[in-house]
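Please read the structure below before turning to the comments.
One chain of protein is taken out of this complex; the other chains stay put.
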Amino acid sequence: MSLLTVRGLTKSFGGLRAVNDLSFDIHAGQIVGLLGPNGSGKTTVINLISGALRPDGGSIRLMQDELARLPAYRIARLGVARTFQLVRVLRGMTCLENVEAGMAYRAEARFGEDARGEALALLEQVGLAGWADVLAQDLTYINQKRLELARALALRPRLLLLDEWLAGLNPTELQEGIALIRQLRAGGLTILLVEHVMDAVRALCDRCVVMSAGSKLADGDVAEVLAREDVIQAYLGVPHA
Amino acid sequence: MLFIELVVAALTLGGLYALIAMGLTLQYGVARIMNLSHGEFMIGAGFVTYWLVTSLGVNPLWALAFSLPAGFVLQWLVYSILLTPLVRRSASAAALEVDSILATFGILFIVQGILLVIWGGGFYSYEFLSVPVQVLGVPVAANRLLAAIAAFVLGIGVYLVLARTRWGAALRAMADAPQFAHLVGINPRLMATFAFALGGALVVGAGVLVSMFLPFSATMGVAFTMKALVIVIMGGVGNVLGCLLAGLLLGFVETLTARFLDPGLTMAAVFAIFLLVLLLRPQGLFGRVR
Partner (left out) sequence: MIRTFLRSPVTWGVLLVLVLLASVPLWVSSQYVVAYGINVLQYGVLATAWALFSGPTRYISLATTAFFGMGAYTVAVLSETLPWGALLLVAGVLGAVLALIVGLSTLRLSGVHFVIFTFGLAELVRQLVTWYEVNITRVIGRYIFLDISNVDIYWQLLALLALVLFTGAVIQRTRLGLVLRVIGEDELVAQHLGMNTTRAKVALFVLSATFMTLVGAIISPRWTYIDPAIVFNPTVSFQVLIMALLGGAGHLLGPLTGVIPLTALFELLAARFPNHFAVLLGVTFLVIVYLLPNGVFERVHQWWRRLRVSRMGMQTGSPQTYAGVAEGREAADVSDAVDDNEARP
């Protein structure tokens, strides 16, 4: 049963076709990787799904809801949460407040004192127990990423979009991050993962979709797809004769 | 006959507006300074020209020639002394925008205040080429015609500089993607200062031109700034050609409104256009869809 159905998704910036007639499915409970070399349009796809950008054409369905021309706040309320490639925490607010902000407008909203318990639990889940009253701007980059994840989870999303969330981590942190994402999937969350870290992709993804220059290049089992000639070429370029 | 009169009036006004707006779009698009005091420097230039003409007997055309480099230097100083500290302390483009709005708002009052102290609130003008010239059989004031031509020459000149020279390319790069400019060897600070100064030179030039045919007063600056801002948005921020066209459009709208509706409704007409643009095409008539 398909949770997210993307059909014919298209987006251009001026003369540049950033996303070209893209179609793929994500089934509930899956972790799907969205891969491709830089500039292939991955973050644009995330932006289109989350509502930060409006598509020029095509459809994005979350179960029966059409997301394609909705404003971002509606999409968030329907259960789509995301992290950003360059982390965007609410710098002047504490970690607790950051997480609570995610709880105020979701389906079963919680606000004020009611929200505190769940927010603390989420902070603990991502490894930020005890940092509740620290300002987000005083966190290290890695902790800010964790905070952003907690805030996204606070929305109780059906679909989580992770935009290179595992980038820039040292080996230990990477393993922790992978474990965390596995935990989330075990809890029933569906995840679309834009990633460059191939170890993570192989460890986590059930399937992956590979993009190149805005179009879909491959879609299938991770090991198979990553072994394909054309996928390797897309990443490394055509070998000199 | 009426038609030609209107067209010339519209082109003159539009050309001037375009010139002022081009200056502002350089300051905002490249240097990221939302300069609310823009119009005050224009009026200030008008007053200085008035003084030069009436007290020293200088020909306004010399004043024009002199004003461009003078305006450039003045605005270079304004940016370096007053605005660079803000640039340095701003953590983001949005913060700089807010800071620059506030700071230039303060500069607005200071410049206007100085003009009011020296010259008071009355209207000033001087005699220059107020002789009719025949254009396609219709008498047109020579000073207006000259102002219109000069505005176009300057405007096209600036456009060519931006489109054809390396400095121009650097400026356009800055407007487009300031965070990457330094990666291609552009010094962002220097470019921003240059853009600001260039924009300032344009507005000073416009002030001299305006003084040639329009009676001006110390409090008129705000209305010009207002219109320049609207043109900048309509033309697409940083888009100099868009400014030129949007400026001409506004010139036409205002002239027609003044002639056929009521001269007291020009501001309303400007706002109505602005509102329309905001509602239908907020990235500007010629702005790129992002």
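To keep things simple, chains are lettered A and B as they appear, and every chain counts its residues starting from 1.
The rule is simple: contacts are C-beta pairs under 8 Å (C-beta built on N, C-alpha and C of every residue); 3 or more make two chains touch, one makes a residue touch a chain.
No experiment lies behind these values; they were computed from the predicted model shown.
Undergrad: Pick from A:28, A:93 or A:203: which residue touches the chain that isn't shown?
TA: A:93
Undergrad: Thinking of the whole complex, not just what is shown, which of B:152, B:194 or B:274 touches the missing chain?
TA: Missing-chain contact among the listed residues: B:274.
Undergrad: On chain B, where is the contact patch with the chain that was removed from view?
TA: These residues of chain B touch the chain that is not shown: 34, 36, 82, 85-86, 89, 91-94, 97-99, 101-103, 105-114, 116-117, 177-179, 222-223, 225-226, 229-230, 233, 262, 264-268, 270-271, 274-275, 278-279, 282-283, 289-290.
Undergrad: What residue numbers in chain A mark contact with the hidden partner chain?
TA: 44, 47, 50-54, 71-73, 76-77, 81-82, 84-93, 100-102, 104-106, 111-113, 131, 133-134, 136-141, 143-144, 151, 155
Rule of thumb we're sticking to: only the chains that are shown with their structure count from here on.
Undergrad: Hey, how far is the Cα centre of chain A from the one of chain B, in Å?
TA: Whole-Å distance between the two chain centres: 45.
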